[in-house]
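Notes follow the structure.
Of the protein chains in this complex, all but one are displayed in their positions.
Labels for the chains are A and B, by order of writing; each one numbers its residues from 1.
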Amino acid sequence: MEVEDIYIKLKEKFGEAIIDLVNNPPSDPFINVSPEKLFDICLELRDNPEFDFDYLMCLSGLDYVDNLQVVYHIYSMKKKHKIVLKVTVPKENPKVPSIERIWRSADWHEREAYDLFGIIFEGHHNLIRILLPYDWEGYPLRKDYKEPEFYHGIRVPY
Amino acid sequence: METFNVFEKIFGLNFLSALISVILPLVFLIIYALIAILGELKISAWIQERLGPMRTGPYGILQPLAEVVKLIQKEDIVPAGANRLLFNLAPYVIFAGSFAGFAVIPFSAAFVPAEINIGLFYVFAVGAFAVIGIVMGGWASNNKYSLLGAMRSASQMISYEIPGALVILSAAVLANSLDMQKITTLQDGGFWNWFLFGGPGNWTKIWIIPFTLLLSLIYMIASLAETNRTPFDIPEGESELVAGYHTEYSGMKFAMFFFAEYSNMFIVAAILTVVFLGGWTSPFGTFMGGFWWGIFWFILKAMFIVFIQIWLRWTLPRVRVDQLMYLGWKVLLPFSLVCFIVISLYRIIY
Partner (left out) sequence: MTTTKFVDIDFSKIDSDRMRLNVGPQHPSTHGVLRLEVELDGEVVTNVIPHIGYLHRCFEKIAENMNYQQVIPYIDRMDYISSMNNELPYVMAVEKLLGIKVPEKVEYIRVIMCELNRIANHQIAIATFGLDAGAFTPFLYLFRDREYILWIFEKATGGRLLFNYFWVGGLANDVYPTFKEDVLNIVKQVRKTNKEIEELLIYNKIFIDRTANVGILPADVAINYGCSGPVLRGSGVPFDLRKAEPYSIYDRFDFEIPVGKGEVGTVGDCWDRNIVRMREMEQSCRIIEQAIEQMPDTGDVQSAIPKKVRPPKGEIYFRCENPKGELGFYVVSDGKDKPYRVKGRAPSFVNLSVLPEISRGYLFADLIVILGSIDIVLGEIDR
């Protein structure tokens, strides 16, 4: 199924929650969705036999200075089509519903996005840091991140 | 009683002859261990298409000496929280246990360090000593890997003593004796008299040849498990337990474990040699027989068994704990029981 068809079908079902479809090659086309309905949209994408998206390829965080984005690359093993969803949240209150219960691969990906961007995935069963030490402060991949001077008495920059 | 110890004959039964009888096996053990370590390095290299150690001496033959020197120089570390007394004692307990086994091994027609008529039983009894040392060391190290290794080792060694003991029992029934020297002399006169091929006797022994062959195979497997060698090296399986019960040991204490392992390998090889391969007797009857040749044959046969142990180690993967127990209790034990019954029946009938 093409991205346009998926977009139309989703738009019919979720209305306002599906914001727009951006398609300018060579970039991958992506659909902007609102964070409130994200979980339901993902559930629909997985469980509707028309879509049958069973494989979450990648989940990435993105920092656009005043707001944060989460990008979902989803693929269907059986139908061989893919789709990109984007969720934009303000930096002050970066809360996105967790889709860990839909695709278990999101578990570690979401922890990584939390670890490096500080995006809070609501409903994640174990949202703790994964790559950085558990007591690290700050979110390194944000564009305004400043390295700490010291970590447990060890000088960080050198 | 006639003595087989040549030193007792020369010096009489006094302190000097006893001292020589103790020191001689110890010297032999040390030389043997160095050769076996070199053998392990070189055989593994040969199997794996490597050269092995080449820098220490010509073809690296001084490598074991270099390793011993290295181990002596190493710092002796006792981990914090370890039980010092048991931790320090354990390697020596294990080594003493395995060295005590040398007391009854008939190296030749004229030399057994201590001549006792229940030699086989004695070897088994002191062999079980090692379990105490291993559990001691594993528990006292205050390390979970050591503890797991020690527990595995205890269960493994105790389990495999039963088929091993049944094999020895069958051999004792066949030989009518537990005296290792007597068992050896019974098999004198060529390889067809070995217990591997049914022992001395008339043509009726062909009925039990398959069973004696099976018994020797069972003992070989059980002995691998008792000495913690691959494929049964799960107590020290390095991919799981780092080094098992001797994880925390360093320096000379580690060397003690090392020596004990090689010494144990020799003891089980010696038992196998004595019971099934005719001990110091020549495989060709009186040809190349006699006192000096006896030592040669005995060491050759035992070393061949040691070689097989090394060979297997570098060929096979490691089994799992439950598979090991399965093999011990459900395969080896029934088979050895069957062999024991058949051999007992044979003894009753003939």
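The rule we apply is simple: a residue touches a chain if its C-beta (ideal position, glycine included) is under 8 Å from a C-beta of that chain, and two chains touch if they have at least 3 such contacts.
The model shown is predicted, which means the values in this text are computed figures rather than measured ones.
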item: Candidate in contact with the missing chain, chosen from B:48, B:176 or B:204; value: B:48
item: Identified contact with the non-displayed chain, of B:18, B:321 or B:337; value: B:321
item: Positions on subunit B contacted by the hidden chain, ascending; value: 44, 47-50, 144-145, 148, 152, 230-231, 233-234, 237-240, 242, 314-323
item: Those residues of subunit A which, in the complete complex, touch the missing chain; value: 24, 26-28, 30, 54-58, 60, 62-63, 71, 73, 77, 80, 84, 103-105, 107-109, 112, 116, 129-133, 140-141
